[in-house]
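Apart from one protein chain that is not included, each protein chain of the complex appears where it belongs.
Should a chain be cited, it is by its letter among A and B, assigned in written order, with residues numbered from 1 in that chain.
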Amino acid sequence: MTALSFRKSLALVCALALLLAGIGGVAAQEPVTITWWTLASAESPEPAIRAVIEAFEAEHPDIKIDVTIMAESAYGDLMNTALGAGEGAPDIAYFWETPWLPHTLDITDHLEADPDLSRDDYFAEYFTNWATWNGRVVGLPFTVGANFVMYNKDVFDEAGVDYPTADWTPEEYIEIATALTDPAKRRWGGDRPRGPFRAVWRNIGATKPYSDDSSTVEGYFNGPESVAAYTWLWDLVASGATPTPADIEVLGTEGTGPVDLFIAGRLGMATLNNGHMITAANAGVNFGIVPEPHVPGNERFVHAWALRASIWAGTEHPDEAYEFLSFWAGPEGQRINMEIGALMPSLPAVLADYPDADSDYFQGFMGVLDATQTAEWRADHPCWRGAVIRAVSDAWDLIMLGEIERDEVQATLDSMVEPAQAALDECVPRLGG
Amino acid sequence: MKTDRQALGIQRQLRRSARRKRLLRISGHSIVYALMIFLAIVFMLPIFWMASTSLKLPQEIFAWPPEWVPSSPQWGNYAEAFGKYPLARYMLNSAILVIANIAGGLLSVPIIAYGFARFDFPFKSALFLLMLSTMMVPGHIKLIPLFWLYQKLGLIDTYAPLILPSYFGNPFFIFLMTQFIRTIPRDLDDAARIDGAGNWGILYRIIIPLSRPALTVVVVFTFVWVWNDFLEPIIFLRDWDSYPISVGLAFFQGRYSVEWHLFMGATLVSIVPILLLYFFAQKHLIGGLASIGVKG
Partner (left out) sequence: MPSFWRNMTAQERRSARTGYLALAPWAFGFLVFYAFPIVATFYFSLTQWTLVDPPVWVGLDNYTRMFTRDPLFLSSLKATLLFVALSLPLKLVLGLMLALLLNLKIAGMNFFRTVFFIPAVISGVAVSLMWIWFLQPDTGVVNTLLSYVGVQGPYWFWDRDWALPSVAIMSIWKVGGAAIIYLAGLQNIPAHLYEAAEIDGAGKWRRFWRITLPLLTPTLFFQLIIELIDAFKIFTEAFVITKGGPLKATYFFLYYFYEEAFRNFNMGYASALALFLLAVIMGCTVFVYRTSDRWVYYEN
């Protein structure tokens, strides 16, 4: 190319760009338009989202829904940006972070005045834990989620091991996992907890990492119950019956759970959730579901969550927004998502019609929902999820890497109390307990 | 006769030494080739690995032992990936963004860099460092103020936030271009000046044609960055049909599972335009001063 034609092509590119810059204008605004941000997922895929809007607009010709369907990985950043900027947030969205809650519209009165929907239509614990906050209704729980142990029946049968039952203990978990492990096939019996979250304390230690008033770490994080829980974890790691973080991450499942490993038949038991359950069912795995093991005598907890579907407090059309919210997160919308996607609705009457309702795994899942739920160790403690976990994660890493002895667990937890307390003291005044 | 024979001998000798030289060059080349091929394999592994994953069934991806070449390649995965989301449309959107950004860079960068490279003025160093400093802050910190600004200007859900900044000069390219112009001998400017060219005439007739390798870098890097940019489109765009390919690829990563086979296939297809562009843009990387044999 000569210099001249190089310059010519440069001019051409510029002209083309000016032309293209004209494209991409803004859509004209309708009289009442409700903006809605949502995510496409296996449970609620794009066609289901479109079908919900179509059904709603057919019923309400005076309301238009302007939907933004986005990718999961940037949703939090986007919500933080919009709420931080103070404008541009949507009328309706998932408000799943606790610090976002002050920005939700109180819909207590709307729900009470609604002739077609009441809070009793929902699973009671899900509604209490995920739709109410400080005595007001801040949204509607969309879908039901829970953690439980999925076990691959084929792996159990091949190893000649009995299936686990709902009343099993943490010690039995290690025993069964060891019996299922087969290094030659690079197969492990069971996974290990993926982070210092709730299960270690709630089900195994029957304690919490700090006091109920969020003021003291001492005696909780390093208390005898917590030490017992971490010692169990140490035993699990030492058993070799569970994949290391390196094994888990190589499958790219660190963030999503080792469902791929489970489906490939290389993991006998895996602590997963209903999203994974559907994935495994679709892949044709022969599996069952039991609650996570717990120490006899303690109440059994299940880590359970819903997606909090809320109205932004800054909305200009609260009534119309409620109309759509109660449609989308009510029986009609969740049924559409169940039929087109694979959603587990948070309304028992709708969930009863689940396509696979007779299957073993679904029955196991319903059994899991009977246990007491522990919402608070995930969503309602932003300080725990952020600052405190970070301060104690070294203890977790040391056990995961096998760098401490069994009798050093107590001392290791003790050494984390000071930074954990400092993190708690910094965070609680800012974000609340 | 005698001289003929002598000449013949010299010729033969010359030929022999030329052959030796050629042999040397060939053996030198074969070492270079061996090295290049080894490195190429190392650099190609990800492509190979992605291609292999993209042709597997979901349950095969994590089977043990792993299969490098799938025994029954699932070519349908590609159709599935492109049927699931409007990826072709998204690639077109990305292309529009890329062209608009490239134009912005080509219009603004040479002028600004010319100012830094060829003119003296008070506070030049300070301004230059200030310009460099814009590369030093994390992008996340600018999101909230810019979101607020674009919201006020009514530019959310348009391509403007993704295009406009390039028309005011990306500091990376300004810096690159400034360094480049500084290596062009000023004698050439002076010669053009004697021929009656003004400052802008020199930019247009001397600097830009001689900066073709640097401008090629601007084009190629803009392409790569805009094509891969994920955070800004997701923050500033709202319309399903307006997303670029980077956002389209992210849809394969769900909340609880990733469709690896579809994701890898779609990623592979998505990088083809960049590699094609680069393959053909290379001839412009070669050139500049070296090719015109300027006497400096």
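Keep in mind that, in the parts below, a residue touches a chain if its C-beta (ideal position, glycine included) is under 8 Å from a C-beta of that chain, and two chains touch if they have at least 3 such contacts.
This is a predicted model, so every value here is computed, not measured.
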From B:34, B:57, B:92 or B:132, residue that would touch the chain that is not displayed: B:132
Full-complex contact with the absent chain, from B:36, B:88 or B:191: B:36
Residues of subunit A in contact with the chain not shown: 76-77, 80, 83-84, 97, 99-100, 102-103, 186, 244-247, 249-250, 252, 254, 382, 385-387, 390, 393-394, 397-398, 400-401, 419, 422, 427, 430-431
Absent chain, residues of subunit B that touch it: 29, 32-33, 35-36, 39-40, 43-47, 49-50, 66, 108, 111-112, 114-116, 118-122, 124-125, 127, 129-138, 140-142, 144-146, 149, 165, 167-169, 172, 174-176, 179-180, 182-186, 199, 210, 213-214, 216-217, 220-221, 224, 228, 230, 246, 253, 263-264, 267, 271, 274-275, 278-279, 282, 285-291, 293-296
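Basically, only the chains that are shown with their structure count from here on.
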Centre distance in Å when subunit A and subunit B are each reduced to the mean of their C-alpha atoms: 38
Sites on subunit B touched by subunit A in the complex: 58-59, 61-64, 85, 96, 99-100, 102-104, 106-107, 140, 143-145, 147-148, 151, 154, 156-160, 163, 204, 208-209, 212, 230-231, 234-235, 238-240, 242, 247, 250-251, 253-258, 260, 283-284
Footprint of subunit B on subunit A - complex, ascending: 1, 3, 6-7, 10, 13-14, 16-18, 20-21, 23-27, 39-43, 46, 66-74, 77-78, 80-82, 84-88, 185-187, 251-252, 256-257, 259-261, 263-264, 266, 272-273, 275-276, 279, 283
